[in-house]
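Chains shown are a subset, placed as in the full complex.
Labels A and B are assigned to the chains in the order they are written; within every chain, residues are numbered from 1.
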Amino acid sequence: MMHIKKSVLAGTICSLLATSIQAATELETLIEILRTNGSIDEDQYGRLKKEIKINNARTASEKNVMKTQLDKSTSVTVTINKGGISAKNRDGSFNIKIGGRVQIDAASYDTETGSTTNYGNGTEIRRARLYVQGKMYNDWRYKLQYDFTSTGKAGIKDAYVSYRGLGDISIKLGNFKDPFMLQEQTSSKYITFTERALPDAFSAGRHIGIMTSTTHKYWTAAFGLFGDTVNTKATSENEGWGVGGRLTHAPVNKKTSIIHFGAAANYRTSSAGSTVRFKQQAETHIAGVNIVDTGEISLVDDYLKLGLEFAAVAGPFSTQAEYLTVSVSRAGENLNFDGWYAEAAYFLTGESRNYKAGKFGSIKPKMIVGREGIGAWQIAARYSTINLNDADINGGEADIMALGINWFPAPTLRFSANYVKVLNVQGGAQNNQEPNLVQVRAQWAF
Amino acid sequence: MMHIKKSVLAGTICSLLATSIQAATELETLIEILRTNGSIDEDQYGRLKKEIKINNARTASEKNVMKTQLDKSTSVTVTINKGGISAKNRDGSFNIKIGGRVQIDAASYDTETGSTTNYGNGTEIRRARLYVQGKMYNDWRYKLQYDFTSTGKAGIKDAYVSYRGLGDISIKLGNFKDPFMLQEQTSSKYITFTERALPDAFSAGRHIGIMTSTTHKYWTAAFGLFGDTVNTKATSENEGWGVGGRLTHAPVNKKTSIIHFGAAANYRTSSAGSTVRFKQQAETHIAGVNIVDTGEISLVDDYLKLGLEFAAVAGPFSTQAEYLTVSVSRAGENLNFDGWYAEAAYFLTGESRNYKAGKFGSIKPKMIVGREGIGAWQIAARYSTINLNDADINGGEADIMALGINWFPAPTLRFSANYVKVLNVQGGAQNNQEPNLVQVRAQWAF
C-alpha cells in the first residue's frame, strides 16, 4: 500500500513537471518540421536542439529536488476537524490522535414526603478525560487515557497496546474493559441516557490483562484473562483474577438497520479480603446515595456473571435490552442476584444510531447548528430493574423508569436532560425511598 | 469565508499550471503565423495542433490531481513558535492548541526576633498546567486545563464549552472563574507580582456554572449563575450556589495607553456545613502560614462580595488598584470585611502592559535574548491591606509592602524576584508577627 500511495504522488509531481517540458516537446516537433521544410538551417537546428537538451537536463534535476521537498512536506497529514488533533503518515504505518471528553452535570432531587434520605442538589464534572492513541509500525495500536476527575491510579482508564499483525485476530495487553455488557462496551459518550441502567451494578469494569478478539461484519468474539484493577496493589495477599468472554452476532448489519444479539460470561475470584460488593445509584451520580447496595459480602471465593444482550436499529428508531445475573460462591449459602433493562429511542431529526464491532458509536447529525441545521434531536425511554436481595443479603430490589432527551448540535457536542423516577424499592437501606430527579449534562469531545 | 480562502489558493495553483501552457499559447501563435506565411503546410499544422491539444488535455487533468493534493496538504496549518503546538484549518472553522505553564518557586523567610511562628524556607512547583483548547464548527470554543500540583478534581481548572454564534454574546458552560476581581481575571502568568495582593482572600474562584458575557473595545459585561466548586460533591446536603456579574469600562483603550474601570458583585450561599472562611498568606505560597484567617465562620446563610477596579497604562508605566468588601449574613450579628491594594510598575525596556477584554495579558519583549536583546525588564511596587476583624471574628488586619522585578527574556519566559515586608498585623493568630521574605520564580509557558 505504501508504494501505491507514494507512486501516485510521485507520479503527480513528475507529470506536473513533465508538463513544463511538453511545450518543449511540441517545440521540438515544430523545429523538426521547420528543418524539414528548410525554414531553419542545420546550424540553427543544432543550436536549438542543444538548448533544449540543456534545459531538459536542468528540469530533470530540479524535478528531483522538488519531488523530495514536496514528498517531505506532505508525508504527514494533520486533521483537526473531527475533534482533537490527529496525524497520519502517507503510507499509513503510523498515526496518532490526541483528544478527550468533558461531561458537566447538574441534578435536582425530589424525595418523597417523610423521606429520611437527603440527596443533595448540585453540580459535578462527571468525566474530564484526555487521551493519546495511535498506530505504530503498521501492526501495533496503543492508547493511554486519563480521567482527571479521579485521583492517582484510579484515573487511568485505557492503557493498552495491541498487536494486529495476525489477520483478523487482535491481541490486547494492558488496562481496558473486560468484554462484558453492551451498555458497558458502549462509550459513556454514546449511551442513550446520562447514566447506565441499574444492572450496571454488575459491570465487570476495567482490569489489567490480556485479551484476544476478532471483529467481523456479522459477529465479534473476545476472550481475556485479567488481573486486578489499576488501583489495587497486592501487598500481603494475592490480587484477584478473572476470565471473561463475549460473543456478539448481528444477523442484520446495515447502515440504518441493525439487529444485535450478544452473550457474555465473566468469572472472577475475590480480591484480597475475600469480599465483593454490588451497589448502584438511582441512575444519577451527583448525590452519591446508593439506591441498592449489598454492602461488603464476606468470605467470598469467587463469582460468575452472565449477560444476554439484544439491540436493534430501524432508521431513526433504536432499542436495546440486557439481562444480567451473578452467582456468588462463598462460605455458607451461595447467592444469586439479577437485573435487566430495556430502552427505546427515536431521532426526531432522522439520524440512526451508529453500530460497529459489537457496540454503539458516535452520532452524526444530518444538519449541524450554525450550518443552517438544528442538530440531531433524540427522545428516549428506559425501564430497568435489579434485585440484590438473596438469603441473608438485603441489598434491596429497585425499579426505575427514565425519560430522556438528547440534542447533538454537532458531532462532538451533546446536551442531555433525563427525568428519572424510582418506582419501587423493597429492602435495603433505601427501603420505600422512591425519589425522582432531573439530571442535565453538557458534553463535548475533542 | 471558506470559499474566499479556498479560491485564492485554487487560483494560485491554476495560474501556476496555466503558466506551463502559456508557452504553448505563444507557440500556437507562432504556428498560426508560420501557417499563414506558408512556412508549414496544412498537414504539419494539423499534426502540431493535435499534439498541442493532447498535451493541453493531459495538463488540465494533471492540474486537477495536483490541486487536490496541494489543497489537502495545506488544509491545516500547524504553528509552534508561540509556545505549545497549535493548528487551524484553512476556513477557520476549527482550531486547537495544546499548551501549558510551569512556575518554579523558592522562598526565604526572615521572622522577627522572638517570633513564635516558623515559616519554612523551601522550594515549590507553584503551578504545572497542561491544557487543550480549541474551536469547533465555527461557533463553539472549549478548554480543558489541569494543574498537576493539585490532587484529583481539585486540579481541574478551566473545563468549559462556549457558544459564540449569537453575535457579540458568548455563552459559557462548565468550570471557570466567576467574573470578579481584576487581579483574579488576569492569568497568574501575567500578574505583576508572583502572588496576588492580600485582598485575594475575597477571590470568588472557579465554580461549575453558566455565564453570558459580551466583549467590546470600550467595555465588557459578564453575568453568571454558579453551582459549587469541582471538588465539592453534594451528598446529604445541597451544594452552595451563587450569582455574579462584572462590568468594565475602558474610556481609553489604545495599544500603549489604557484607562480601565471595573465593578463587580458576587453573591453566594454557604456550602454544605453553612460555614465560610477567609484567609490569606503573606503574598507568598511556600510557607503555608496564613497571615490573616477568620477560621470557619459558622451558621452562615450567604455572603455578598463587591469590588471596584481601576487600572491605567501610559507607555512603559502601569498602575492597578482594587477595593474589595464582603458582607456575611449569619445567625447572629452580620459581618463586614474589606481590603484594597494599589500597585505601580515600569518597564525599563520600554514595553507596555497588554490589555484585552477587561483584563491584562502577555508581555512581548521588544528585543529577545539570543536575538541581540536583553528581553523586557520591569520593576514594580505594591501596597496592600486587609481587615478580617469584625464583631466576634478576630481574623486579623494586615498591611504588606512588596517590591518586585520581572525579567522576560522572551514572550514565553519569565523570571521574577519579590521582596515582601509585612508591615503591621493586628489581631488574629499572627498578631504582631511581621516577617519579611524574598521569593523568586522561574516561569515558562508553552
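We take it that contacts are C-beta pairs under 8 Å (C-beta built on N, C-alpha and C of every residue); 3 or more make two chains touch, one makes a residue touch a chain.
The structure displayed is predicted, hence computed values, not measured ones.
Here 2 copies are displayed; the structure file describes the full homo-oligomeric complex as 3 copies.
The criterion applied here is as follows: only the chains that are shown with their structure count from here on.
The mean-CA centres of chain A and chain B are about 32 angstrom from one another, to the nearest whole unit.
Against chain A, in their complex, chain B makes its touches with residues 17, 20-21, 23-24, 27, 30-31, 34, 39-41, 44, 47-48, 51-52, 55, 58-59, 62, 65-66, 69, 72-73, 76, 78, 85, 87-89, 93-96, 98, 132, 134, 136-140, 142, 144, 146, 151-153, 155-156, 159-161, 165, 173-175, 207-209, 227-228, 230, 232-239, 272. Contact residues on chain A toward chain B in their complex (touch as defined above): 9, 12, 15-16, 19-20, 22-27, 29-30, 33-34, 37, 39, 73-74, 77-81, 83-85, 98, 100, 102, 104, 106, 118-125, 128, 130, 148-152, 155, 286-289, 368-371, 409-410, 412-413, 442, 444, 446.
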